[in-house]
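All protein chains of the complex are present and in place, except for one that has been dropped.
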Amino acid sequence: MTPAARRLPVSGDATASQRAIDPELAGGRPEAAATVAAPSRREEVPGRRALLGLGPPLAVGAGLALTWHVAARASGGDLVPTPGEVALAIGELAGKGVLLDYVVASLFRVSWGFGLAVLLGVPLGLALGWYPAAFRALNPVLQLLRPISPIAWIPLAILWFGVSDLAPIFLIFLASVLPIAMAAAAAVHGIPVVYLRAARNFGLKGPLLVTKVILPAALPQLLTGLRLALGVAWMVVVAAEMIAVTSGLGYLIVDARNAGKRYDLVVAGMLLIGVIGLLLDQGLRRLERSGHVQR
Amino acid sequence: MSQGPRDQTARSRTGLLLAAAAWALVTVLHGVLNLGWLSSEPKPRADALKVGFLPVTCHLTCPVTHFINEDLGGERWFEPLRFTGFPEIKEAFLSGDLPATFILAPMAIALREQGVPIKIVYLGHRDGTALVVRKDSEIFRTEQLKGKTIAVPGRFANQRLVLHRELKAKGLSLDDVKVVELSPPDMPAALYARAVDAITSGEPFMGQTELDGYGRVLWQAKDVWPGFISCVLAVNEREIARRRDVIQRLVDGIARSGLWLDADPKNRVAAAERAGPRYYHQDPRLLRYVLSQPPDRVTYSSLTPARADFEEIERLGLETGMLRGTAHFNDYVDTSFTPAADALKPWALEAKP
Partner (left out) sequence: MCSADGAFISVRNLSVDFQPVGVLDRVSFDVAQGELVCVVGPSGCGKSTLLNVLAGFQAPTAGSVRIGGAEVDGPDKSRIAVFQESAVFPWLTVEENVGFGLLGLSRGERRRRVAAGIERVGLGGFEHAYPPQLSGGMKQRAEVARALATQARVLFMDEPFGALDFLTRLKLRADLLDIWRAERQTIVFITHDVEEAVQLADRVLVLSRRPAAVVAEVRIDLGRPRDLDAPAYLRARDRILELLGVTRA
């Protein structure tokens, strides 16, 4: 409710400002121009404070590493590696020259699986979001496929794609295409109806409507969906590289199990997957921000 | 203004361009680093025969034949393809993408029963399986396995058959023990953590528990089932029709590699040193151990498929319900590749470290 509405029943006490209905009096610069130059929150934080912001997470990380070290030592035996041993294992991988190879191999499979999923999932999802009939027809099938873990697809992936990079790419594609399509559909559903009405009012139809209004209006939510889907895609890399490939971080873990008592390599693989996952997420968050306008 | 006029679209475009550039960069790097796009190393021939194997000693003749072939300066007419498990091997074989592979004998027979055009052309090894308990365990005789939890590698693993055979010989059956399936690489840790009472699989995973000081061999397969076979070299029938000569060359090579491995302990050390880092990604010390302690822990001679051996597998497979008994020796074995006598001699090769 606006102030004026609240005042409605009590009339006759209009103040001088209320009386200023004369256009001449009300002319001049638009109101509230001061809000325009308000800096975004990110820029309020100078470099030093951003650096200080890293303090707490680093402290938590150090605490966890310490707990891990103590627990690994206390467990007796030498199967569970300590953080130091894992660091050495990563050093060993780097020394053997496979660290970069494996990281690149995993990124390659994930970027292709995810990239193809974006190319197919986004248009599919936009269409599902736009055409209610398509949504009704396809949604049950998509919801049925969605809970099936990519691991369950491994046998079929090998049967269809044999032993090459294609099978893991296919698995990663599968894992990310449905979340992407669902996110795109939800993003279209979430477009404020006034934008669509305005677009229709100005005579927009067909491809122009998609590129000028639907896509940009859905973009913020879509980018969030893409970021989450990339997380899923990256998570699937271990399962995807269980297939006959001989490189990648997922393969590193499977391979380390074959190598006997090399659980330091297993944890090194886990840690590397986590760190790269974090970096990917950060990268997409940046992209997300660039596609975002604060609403 | 904090966000200039060009901001919005320009930043979106920059983001997209960066993503596309990263995609391209990763693709090129993968090509160079992992697919050898710029590599000047000799590449396998385009039609090189792909042969599947696992990093287990039962499949050792595969990498040995490969590196010896390289040492002899031969062209790369076959390409060993390292897998991580038998299910993946089986599926790759079914997809047609893997014409030849080392595979569990009962699995090959079962596939034949199901109508898969698979033929066993040669054996991969003999023996090389043990049943291991914890050093501090009270189990010293097979009979004491009663009621215990024993890990076997999988549904079609020969280890299940040898366990069945041995239990039966001692008046027990598989029903008297609790059998669980574990991937062999996970077995040592499971035994260490007392998750299971006994483990049985191919080497080097059994030897690993000994080397690390907590495992004790209850029996070696060779002692309870002489001439034990777990893995064989199997080939797609289409491939036999298409390039018999290449398969013959592979079988001959494997026969000679087997004899070479059994000819001199020095050869075994060399094989451990060469196969460990490059093909198995395992500590050569572990391979040296299982290839020498004792020297006949796993053997690579007399690899010609013999009817009696397979009929024994069939019989035990039927008894355990593993096989249906609808395929027989002549269905799933092609003995025509058995090397001629003059081919049956070890590589004339000094063991190179």
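We call the chains A and B, going by the order they appear; numbering starts again at 1 in every chain.
Everything that follows uses one rule, which is that a residue touches a chain if its C-beta (ideal position, glycine included) is under 8 Å from a C-beta of that chain, and two chains touch if they have at least 3 such contacts.
On a predicted model such as this, the values are computed, not experimentally measured, just so you know.
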item	value
Identified contact with the non-displayed chain, of A:71, A:137, A:152 or A:208	A:208
Sole contact to the chain not displayed, among A:138, A:219, A:232 or A:270	A:219
Residue in contact with the excluded chain [from A:100, A:198 or A:275]	A:198
Contact footprint on subunit A, counting only the chain that is left out	2-5, 8-9, 11-12, 14, 17-33, 35-36, 38, 192, 194-195, 197-198, 200-204, 208, 212-213, 216-217, 219, 293-295
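In this text, only the chains that are shown with their structure count from here on.
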item	value
Rounded Å distance between subunit A and subunit B, as computed from the means of their C-alpha atoms	40
Subunit A residues within the subunit B interface of the complex	36-40, 43, 77, 79, 100-101, 104-105, 107-108, 111-112, 115, 154-155, 158-164, 219, 242-244, 246-247, 251, 254-255, 257-261, 263, 286-287, 290-291, 293
Subunit B residues touching subunit A - in the complex, by the definition given at the top	1-3, 8, 11-12, 14-16, 18-19, 22-23, 26-27, 29-30, 33-34, 50, 52, 54-55, 81-85, 87-89, 91-92, 94-98, 183, 185-186, 188-189, 192-193, 204-205, 208, 212, 280-283, 286
